[in-house]
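For reference, the structure discussed in these notes is given below.
All protein chains but one are shown in place.
And now, chain A:
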Amino acid sequence: MGAQKKRAAAAAAAARVSEDPDDLARQPLQAILLADSFTTKFRPITLERPKVLLPLVNVPMINYTLAWLEAAGVAEVFVFCCAHSKQVIDYLENSEWFSQPNFTVKTIESHNIISAGDALRLIYEQNVALVDIACLLKLVSLSRLKLATCYTLTICFLVVLSFKIHGDFVLISGDTVSNMSLTQALQEHKERKKKDNNAVMTMIIKKSKPSPITRQSRLGTDELFMAIDPNTKQLLYYEDKADHSKGTICLDKMLLAENPSISLHNDKQDCYIDICSPEVLSLFTDNFDYQHLRRHFVKGLLLDDIMGYKIFTHEIHSSYAARIDNYRSYDIVSKDIIQRWTYPYVPDVKFCGNRATKLERRGMYRALEIEQSRSAQVGSFTVIGYGTKIGSNSKISDSVIGEGCTIGSNVLIEGSYIWDNVIIEDGCELRHVIVCDGVIMKAGAVLKPGVVLSFKVVIGERFVVPAYSKVSLLQQPTVHDSDEELEYADNSSGTVEFSSIQGTADQSNGEMTSESSEAHKPKLGTGGVGYIWSICEGGQEEEWRHSVAPIPEDKLTELSEAMDDDQELVTQDRTALSTSGELISDSNASEGDDNEDSKDDSVYFEKEVEATFLRAVEENVKVDHVILEVNSLRLSYNMTSADCAGAVFYSMMKLAIKTPHSSASELQQNTANIITTWQKLLKSYLLEIDEEIEIILKFEEMCLESAKEFSPLFARILHILYDKDILQEDAILRWADEKEGADESDKVFVRQSEKFIQWLREASEEED
């Protein structure tokens, strides 16, 4: 292992020597940088500032991406801005990126783009438009139109010309941090493209094991399953939304049939860096429903075997690449940067005009002009920005503090990200939180893990902000946006609202409270300004997965217990297999699984129906409503109406037996009453004769097992059911016929109701 590694390192060193920028220089490499993630995961912060400008270890994220692109030999970058495009463009114009030699940054602005797919389509259209305008120009010059028109057209032409994609390009989003060398990946991509024109994309992946307990990667994204051909490195299968509850993934049989070998990975991390051929753009245009780069585009290409486009992977080993997708990855990538995995993009290297910072012992990064009290304890792996003041007896560890912050005395800051110009008064406690620019925390305020305070929020004295809450000056948008909705907010209106709130905050609290009198917005203590956002629907469960705070212990134990159970199940299955002594073919095994599953499901379903029914009885819910509820249960458990009928009947009988009774006749009476009351419910599921038989069978089963008290009354209750028109005579007769050939023990009830059946038979014969 050691020797191997060394050889690899030596080879890498040799490669570094031979690696020549001239190779890349022949055709200037281009990149499309999407300065918008098209998600809402960083709300509420992204309502006021675009994600790419959020500071990551005191440097706006986009700088990491641009610095890497420049170092990787990219000559031209198109920055695609949508949400807060003005802020992004302003920032870039004032930065040094526009004045770099051999590296041009151009911005494309568009407001009606809601996904990565749209963005690429727009770029493609402009590429095509270029050709059109070139033709037009020719025409114009031929027909000798007015000079002025010519001019405008030329200007048009020039504008469009600047967005020309003329070869392979790197597709990346503005929140990616990497230090990998593109040379090899690019070369591989080009060679493949030469041999096979359908190899349109190379995806960069990296090894990273997902946590076995939480089923998510260390970056907080879902566990990713990939099938890769080990020889050609072709990507064959990509699934990031696997159903963990079942613990299975489904591969198309054709995959196994067509490829001699497949390696299935769950320990790879998608870096979201793609090397694409120009065809990718046209693919997006052809498939206008492609929105998401992975969910639609990659999966679409993998499934679509008509065009035969192929995606390949390139795995990086020693270098680093990660995308910031959620708060957890923000936390993890920050820590990776502090631990220097992203070298040379680390705080003490001035890779993009960041302030001079010195690295001291134990991973402490300190900028200049920090005022720190002697008694303050600044722990390891901490970054402290320029001009920050730290009061006495404050403790700071594993945190990033921005520029110009004022931290009082006896403050505790642990694993937190504090941006610029934040004021934290004495005695505050912050654990694993994100605090944006200009926040003021009054004395004694406490932030529980996972809290996010957006810009300029004020937290009142001794106020405790509950865990995982998000606080912003802007109100939560009342309409819950779908996943596809972007973080686009109208820029101007946002700032207007913002300033107005500020004004009121300065005056007094009274106006503020009247404004926020709505029920779901608790105050932030005395003098607090801002709204606590309610957690989105279904978010509570997921919140801990994506927050900056580490996953709490109890969650972990809970999850690992659940996992142990799963494993027991699995091992049980295995033992069952091995004891049977022979290999069962795959199809059988899967069927067995299905049965198991459905059995489980039906038990749950029955319980749910029973609970619903009992509640209905207690609360006098209308029959129609109960039917609705049971129907929805039936849909969610994927059950037939026979199952429903069985379950409803079961719960009715259960109720009857639970009602206090002294004798068998009283029980019969109770049953009759309940059946009369709820016959409508039962009937709504008795569409066909099969369902009626199911009820009889169910009843029989109950009498034998769970409710033996009914067994002497079987015939009588059967009669009641017949009387109430719940059971038709056909059903009863069929049941009797079916039982004809059964064992003696099974025939107990048939025999008991023999008289009744006899009577029914005669009646039907008479009718005939």
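Everything that follows uses one rule, which is that a contact is a pair of C-beta atoms (placed from the backbone, for glycine too) under 8 Å apart; a residue touches a chain by one contact, two chains touch by 3 or more; residues count from 1.
Everything that follows uses one rule, which is that contacts and distances are computed from a predicted model.
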{"item": "Omitted chain (choose from \"Translation initiation factor eif-2b subunit beta\", \"Autophagy protein 5\", \"aspartate transaminase\" or \"Exosome complex component RRP46\") - UniProt protein name", "value": "\"Translation initiation factor eif-2b subunit beta\""}
{"item": "Given A:H111, A:H166, A:K209 or A:H625, the one touching the chain that is not displayed", "value": "A:K209"}
{"item": "Per the touch definition above, residue among A:R218, A:K448, A:K724 or A:K747 touching the missing chain", "value": "A:R218"}
{"item": "Which of A:N231, A:S318, A:Q377 or A:S706 contacts the chain that the document leaves out", "value": "A:S318"}
{"item": "Touching the absent chain when the full complex is considered, from A:I551, A:A647 or A:A707", "value": "A:I551"}
{"item": "Absent-chain interface as seen on chain A, which is shown", "value": "5-6, 9-10, 13-14, 17, 67, 71, 99-101, 179, 206-209, 211, 213-214, 216, 218, 220, 267, 269, 317-320, 328, 331-332, 335-336, 339-344, 349-351, 356, 358-361, 363, 381, 397-398, 414-415, 432, 549-551, 556"}
